[in-house]
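The complex is shown incomplete by one protein chain, all other protein chains being positioned as in the whole.
Letters A and B name the chains as they come in the text, with residue numbers starting at 1 for each one.
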Amino acid sequence: MIKKLLGATALSVAMASTAIADTVKIGFVGELSGGGAPAGTQYRDGALLAVDEINAAGGILGKQIEVSLYDTQTDPQTSRALVQKAIDEDAYVVWGTVYSSSTIVNMLVAQQNGVPQIVGAEAPNITQKGNPYVFRTAYGAHRGVPALTGYFRDTLKAKNVAVAWVNNEFGKGGHDVFIKEMAKVGINVTADIPSEAGAADFAADVSRIKEANVDAVFVYLHEEESARFLREAKKQNLQPKLVGEVTLTGQKVIDLAGDAANGAVAHVGLTAEANIESIKEFGAKFEKKYGHKTDHNGIKGYVAAYATKYVTEMNGSFDQEKFAQTMHGLTLDVAKYPGMLLTTSWDQDGELSRESFMVEVVDGKQVVTTTVAAN
Amino acid sequence: MMTKRNMWLLAGLIALILAPLGQGNYVVYTLCSWLIFSMAAMGLNLTLGYAGQISLAQSAFMAIGAYTTALLTLPPAEDGVGGLGLHWLVAMPISVFAAFVVGLIIGFPALRVKGHFLAFVTLAFTTLTFLVLRNEDWLTGGTYGLVGMPRPDFGFFNTGKQLRFYYFTLAVFVVFCLLMWGIIRSPWGRAFKALRENSIRAESLGVDTRRITLLAFAIGSAAGGLAGSLVAPLVQFIEPGSFALVHSLKMLLMVVVGGAGFFFGPVIGAGVVILMPEFLRFTEGYYLMIYAATVIVLIIFCPKGLIGLGEIIRNKLRKDKKVRGDMDKGAQL
Partner (left out) sequence: MEQFFQVLLSGLATGSIYALAAIGFTLIWQAAQTVNFAQGEFVMLPAFFLLAGMHFLGMPFWMALIFGLLLAVFVLGFLFKRVLVDPLLKHGGLSLIIATMALAILMKESVKEFYSAEAQPFPEIVPNGSWDISGVIVSLTDISHLFISAVIVIGLQLFLNRTRTGRCMQATAQNPGVAEILGVNVKRMVLYTFLINGVLAALASFLITPVYLAKFSNGEYLGLIAFIAAIVGGFNQIRGALAGGLLIGVLDNMTATYITAEYRQAVPLLLLIAVILFRPQGLLGTSEGREA
């Protein structure tokens, strides 16, 4: 009973605050608890940092942004219900989710209701379903992985490679693109090794790669599994170059893997460590506000909020259909739109492109070796 | 003549009919999942509450129901994974039957052995089901799942809209409850109850406990299949993760929280699990902790679940009534 009363009070407080006129409502639907919480909370923190800045500067078209947070518990079915709830509660735009397995479910709801949705998910199929309302904040694996093809062929001069990937929505997307890319340039994939999400024991995986005698290994795992993989690779003295996309060289992986991470190389779309003024400045603001470092998901959230502001102000109204139309084929130049941090474009499918980086872990630090132009 | 019990049931039904009116799509959707999970949990209640066996496979049976229904009702595809384009009315009985048969196949060996081996076998089965759904993508769409299952159209009544789908679910729920009521009151059902009250005595009275337990488990599995058959058109998207072990655990706790062995216990339990996060949203990440702790406290102090708790309170308030009589009636409800 007390719980119910408390719940009712919480609800009425929330309602009182929504009664204030001249606000625009945003539904943040993300992984605030459950397995995806590390990613979802970063996305949220990045977004809320931007919202504070935007509101302090007068909001969007004079309206203050009011964000309602919805926790998916990292469960796709719950996320579907919550996107519905956000839309029932008049969300103008939905931000999230970060996990592809959730996004692929809940984007149907936003599409049916004609509500623009800015997601942090990176699985290729999200922008391949002809959904005109979904937009990314980081490009999908089918854009990221091909950027590595040249590295395998020209820099490493690899003839045979192995791929270690996590067998879920995220990993399968990257794996399938990688296999296609390698076939295109005539590199043999001689060891193709899936593992479970949350896998802890990579002894067999590494030993198979060792046996396969390859020139390089493409590691497409989540952060924690990447760290375990790197440690096992070091233990078994695995020689070939380890190459990843986004996750392999992340700060979290370096913290967990220790010196086993040294020498790992990755192509990174967004990195908080990039030697670029705008990103460093954002990183400092983020750390000042929250007391911990940001990662690529924090940047995604920040960008989602600013994209919402810029697109709406371009339209001059809060028209959702027009929002989607404007954003297709749009390029936001960072010189004019500093909130984007990097110049960013969206194509007709909501897919994104911006410049990216090749990084290598040297002495426990991410070092940007080259910058890859936007594609 | 209306008995007091029937009046309560009628009131409950009217409440369910009125509940979604004037509500947003989200609330209606949540009510739908409540009814669906109630059915799965009521099926599980047969196994747990009546036969006293732990099953951790209810989500796997939901998966069987959901994937069977999806593959039968999805339109045939030019490329990729497609279905047969059959009507839900055809797909549903096949799904239920499939779950029933698999239940028999799983339960038969597990129940040969005394002890809690059904718990282990069903646990293994749930994880195996997940792996098959994830790996055999030629049939199940693999990790990407299946999308776009049509909601049934009955000609005069198309359930495409959320509210209409709710009434469709409610109708299935009512029919399901009547069927379950019938089963509980049949000779089988009386054997279930005898089993629950005292399995040794039941055995000595000539009840083949092993067969009855197996039957309870298989019927419970079929209920899981029915729930799955409704999940497919409700969510219109299914993927292996939605039927992982953790969901079996969730349903098991629904039954325990509501009151194992009480007819409507699982409905209350499902309500707590599905609707409570709404009321406890302000607790943020602590929700699951509070929930788990509540379950433990409830098991220690009130093993009969929330329904049992209600009875304890009622008995405290009305000292004049005989405690035993009241308990018996509660068990029948």
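As a working rule, a residue touches a chain if its C-beta (ideal position, glycine included) is under 8 Å from a C-beta of that chain, and two chains touch if they have at least 3 such contacts.
In this text the structure is predicted, and so the values were computed from the model without any measurement.
Peer 1: What are the shown chains in contact with the chain that isn't displayed?
Peer 2: Contacts of the unshown chain, counting the full complex: A, B.
Peer 1: In the full complex, which of A:160, A:236, A:262 or A:278 touches the chain missing from this view?
Peer 2: A:236
Peer 1: Write down which of B:183, B:249 or B:309 is the residue touching the left-out chain.
Peer 2: In the full complex, the listed residue that touches the missing chain is B:249.
Peer 1: Check the options B:89, B:205 or B:289 and report the residue that touches the missing chain.
Peer 2: Checking the options B:89, B:205 or B:289, the one contacting the hidden chain is B:289.
Peer 1: Touching the absent chain in the whole complex: find that residue among A:25, A:159 or A:252.
Peer 2: A:252
Peer 1: Which subunit B residues touch the hidden chain?
Peer 2: Residues 48, 52, 54, 109-110, 113-117, 119-121, 123-125, 127-128, 131, 134-135, 249, 252-253, 256, 285-286, 288-289, 291-293, 295-296, 299-300, 303 of subunit B touch the chain that is not shown.
Peer 1: To test your reading of the contact rule: which positions on subunit A touch the chain that is missing from view?
Peer 2: Spelled out for subunit A, the touching residues are 33, 35, 37-38, 167, 193-196, 198, 200-201, 203-205, 207-208, 210-211, 223-224, 227-228, 231, 235-237, 252, 255-256, 258.
Operating definition for what follows: only the chains that are shown with their structure count from here on.
Peer 1: Compute the distance, rounded to whole Å, between the mean C-alpha positions of subunit A and subunit B.
Peer 2: 36
Peer 1: Report the residues of subunit A in contact with subunit B in the complex, numbered from low to high.
Peer 2: Touch list, subunit A to subunit B: 3-4, 6-7, 10, 32-33, 37, 71, 73, 75-77, 80-82, 84-85, 87-89, 101, 104-105, 108, 125, 167-169, 172.
Peer 1: For the complex, which residues does subunit B have touching subunit A?
Peer 2: Checking each residue of subunit B against subunit A gives 24-27, 29-30, 33, 134, 142-145, 147, 235-237, 239, 241-242, 277-282, 284-285, 287-288.
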